[in-house]
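Every protein chain of the complex appears in place save one, which is left out.
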Amino acid sequence: MKQYETVIGLEVHVELATKTKIFCSCSTAFGGAPNTHTCPVCTGMPGSLPVLNRQVVEYAVAVGLALNCSIARCCKFDRKNYFYPDNPQNYQISQLYLPICRDGGVEIETSAGPKVIGIHEIHMEEDAGKLTHDEWEDCSLVDYNRSGVPLIEIVSEPDLRSAEEVIACLEQLRTTIRYLGASDCKLQEGSMRADVNLSVREVGAKAYGTRTEMKNLNSFKAIVRAIEAERQRQIELLEEGKAIVQQTRRWDDNKEQSYPMRSKEDAQDYRYFPEPDLACVAVDDAWLERIKNRQPELRAQKLARYRTEYEIPEYDARLLTATKEMADVFEAASALCGKPKKVSNWLMVETMRLQKERGMEPEEIPFSPENLAKLVELTEAGTINSTVAKQVFEEMFSHDVDPQQYVAQKGLRTVSDEGALAECARQVIAQNPKSVEDYRGGKQKAIGFLVGQTMKAMKGKADPGIVNRLLKEFLEEE
Amino acid sequence: MELTALTAAALAEKIQKKELTAKAAVQACLQQMRRLEPELNSFVTIDEKGALAQAEEVQQKIDAGELTGPLAGVPIALKDNLCTEGLRTTCSSRMLEQFTPGYTAEAVRRLQKAGMIILGKTNMDEFAMGSTTETSYFGATKNPWNLAHVPGGSSGGSCAAVAAEECFLALGSDTGGSIRQPSAFCGVTGIKPTYGTVSRYGLIAYGSSLDQIGPIARDVMDCALLLDVIAGWDAKDSTSIRQDGAGGMPPGGYGFAEALRAEEAAGMVKCLQGLRIGIPRDYFGQGLDPEVKTSVLAAAQTLACLGAEVEEFHLGLVDYAIPAYYVIACAEASSNLARFDGVKYGHRAAAYEGLHQMYKRTRSEGFGPEVKRRIMLGAFVLSSGYYDAYYLKALRTKALIKQEFDKAFARYDLLLGPTAPTTAPRLGESLADPIQMYLGDVYTVAVNLAGLPSMSLSCGIDPAGLPIGLQLIADCFGESRLLRAAYALEQTRTERRCPLAQTEQPGAEQTIFAPAGPSDAGSEPAERSE
Partner (left out) sequence: MSQQEKERNVQAVPPKHVISDDTIEYVGILAKLDLSEQEREQAKEDMGRMLDYIDKLNALNTKDVEPMTHIFPLENVFREDRITNGDGRQAALKNAPVQKNGSFQVPKTVDDDRAARVKVSGQ
């Protein structure tokens, strides 16, 4: 069999995190009862007119800048005409001729090393409503709550060659856009959707093959499966000497198969023309500058800085910068307590463990950096021991308590009064003759049990170093 | 004299002075409708109850001194493509026969704020596509001056209602002449304002880049007063113009009527001194009715006597306006009317199999032939492979037409010409040949392409007793100039009242209702007696 190369381009739709829709003042909040977040504009009522949400432009430009795009000085909206019930006007307001961003790139890293994937353009557009299928009456129901939610569509160049690269590219886009606060980019909830344009060609061929567009990919896993299946399907067709039809296909992840999406009644002729109801968007130098100045430090910059600024391992730096929220807490807490490695440990071990246990997202950090810094200080000063510290941390994670106050209120300070500890240690020795005998018989490890018993008797608040020393002294002296 | 013959300004004054009530004005209009509607058919929906209730409410506010505006208490009719919350809005289409909007158009909201009373919704060409008001699903409106003729269109119902004194004022919309041409045919005064002057929010779109709402009245002052009420920036319409004084936009409020009153107070002698008026020779060529030509040129003479410098000139590209207009308007319409699909509102076919058949049947049943013709043409000129050759070509032509007007306005303050090549055609005469009907828009469409303000006013009566209209065109934001010249011209004119409107003319009905034919030329319209 011939050797084939897969050529992939992505069209990534990202729902922007604005409060209101792109062309009207309806809420974009998720999950309202059907059609409650609607008005004449987003239900396509006759006579209604769109007015552009400024924040949509700001987010689109911010994403464009982060992806090294050139920003159009004057961009326009166009109408894309097609009939479908989720689209109340039967046209979508989008950008074809003059999109807001062009010619950028996103750097990815795979097992093969770093690579830049070209970004052809980014344009702004409106989302469609939601269709649900009612089996009882064999009909569909339309809800326009999502109609008019702002989207940007990021169109990559056909620079991707494997599912691994696709996933790396999507993850990089997601991290960047989340850093910007422009979207939460959740594939499952549809706030990030990727359509995959895929073709195959013989290795070494110059020309691209005929491509198909794959839709309805709701998870990274589905994307990987769909790419593999479509690659196989196209290769099989070519091997059989058949032509590949340029078409849009819909992925069914349960059946792990795709199907052509459109019928004869959907001529794919969108009759784009300039939207007469909207003005053009002119991003001048001053505005661009304001947006640039507001850009947060992105992950790549942060990583580079962490390497020199904090003495933490590369692995830690990567994990800590995976989300901006985590990185922000890390930096703020480190600055407050001056112990980045300790802060990093709390975030990478206990925080991530509890997030996972409680089904939380990596960006959900329920405590303040101030409190984390205080906790680090308490442990570093020996005011509490590590066992108590974990207990305090859980409380802080659950209720964002102030560790200093909490320790004081609950009387959790480590007891370093040797008199009290000595008394307790002697009692433990008296109550555990078996262990004492073992120790004296040469079993050094038996002291661990005695330390544990003493700590328990002290309700965990003892300084384990002192307890160890005292126990040893007492065991030796008798 | 009859109440309905009053101008809106005079009526409002009498209401303010407690000589008349808003309710009496509404009742007079309703009475006139009862008498004339069976024949005239200007209205699609008459909101009798609503109008009386509004009259009551408005009167209370007037009595309390809360409403003192110059049109408070004046009954008005709205073209049926302006959305009115709770009041059926049909665009004279079967598609929207049962449609009741959930919101009110911005222009209408402004009327309500000014204390005006909405009588109902007037007949029009279906979705404003047509020049005769014959494409209405609810039947043609007749020309009140001669019932065998059309009132023009697409705002034919509004113009006929104003002429027949079923209302004092009306709103229309103008995409390619839809206010001016029926105003000419019905002997009333109508303005298509500069694009962006009146908010389009709530105007059911035909050609979005061309549509403008405008006033229709029996005289220039009323027109100015109504324009004052509806003009102004609106945050809901991105194409509406801000009056911030920048870029040639008028600073502060428009104050059109106030300017005219100042003019009047100063005495109108030689009031047009220094005004340069250009007459495009190209508007007087082949196809222009000799009667129309004579009347318009006579008006030009009058303007010269009033001090204006009038001269002929060559305005280029006149022949290209209609094809460019039809490409742009139909393209936009094909998209604007896509929303009528049986899903959210309006007609839905009774029987269908599957989604696409539902769409097709619904739209085929809901739209009339002219609408179908235009949306098919529009879909075609935008379709793959034709976009550049047709749509972009038309937009380039539009740019050149705009340049021609720019050149003209470097030399002239106003342009003067006929509104339409003929007076109102007979009913049924136009629809047989659509292209012939489109050619009737030759003088009006270029103005929409260039976004200019333009006004039609009556300048004579033809031998068949049908009004002749002239059109004044100004550069963008030149409405004041337009109104000033029109006002001056109006002062020199013998006012003519539409005979059909007159109840006190013995024998008038007899004459008017006579079967149409060459003989009806003899019905000499009576002069308005003050």
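Residue numbering begins at 1 within each chain, and the chains themselves are lettered A and B in the order written.
Here is the rule we use: a contact is a pair of C-beta atoms (placed from the backbone, for glycine too) under 8 Å apart; a residue touches a chain by one contact, two chains touch by 3 or more.
What you are looking at is a predicted structure, and each value in this text was computed from that prediction instead of being measured.
Considering B:Arg180, B:Arg218 or B:Arg361, the position touching the chain not shown turns out to be B:Arg361 (whole complex).
Checked against the full complex, the one of B:Phe185, B:Tyr254 or B:Tyr326 touching the unshown chain is B:Tyr326. Touching the missing chain, out of A:Leu160, A:Leu198 or A:Val281, is residue A:Val281.
What chain A contributes to its contact with the hidden chain is residues 18-20, 24-27, 33-40, 43, 45, 51-55, 57, 74, 76, 81, 83-85, 131-144, 250, 252, 254, 259, 261-267, 269, 271, 274, 276, 278-282. Touching the omitted chain from chain B are residues 98-100, 102-103, 195-196, 209, 235, 238-239, 241, 247, 317, 319-320, 322-324, 326-327, 334, 338, 341-348, 352-361, 363-364, 367, 369, 372-373, 375-381, 383, 390, 392-400, 402, 434-435, 438, 450-451, 476.
FYI, only the chains that are shown with their structure count from here on.
Within the complex formed with chain A, the chain B residues making contact are 81-83, 89, 91, 96, 99, 101-103, 105, 200-205, 208-209, 235-239, 331-332, 334-335, 338-341, 343-345, 355-356, 359, 379, 382-384, 387, 391. Of all residues in chain A, those touching chain B in their complex are 40, 43-52, 79, 81, 83, 85, 88-91, 142, 263, 265, 269, 271-273, 276-279.
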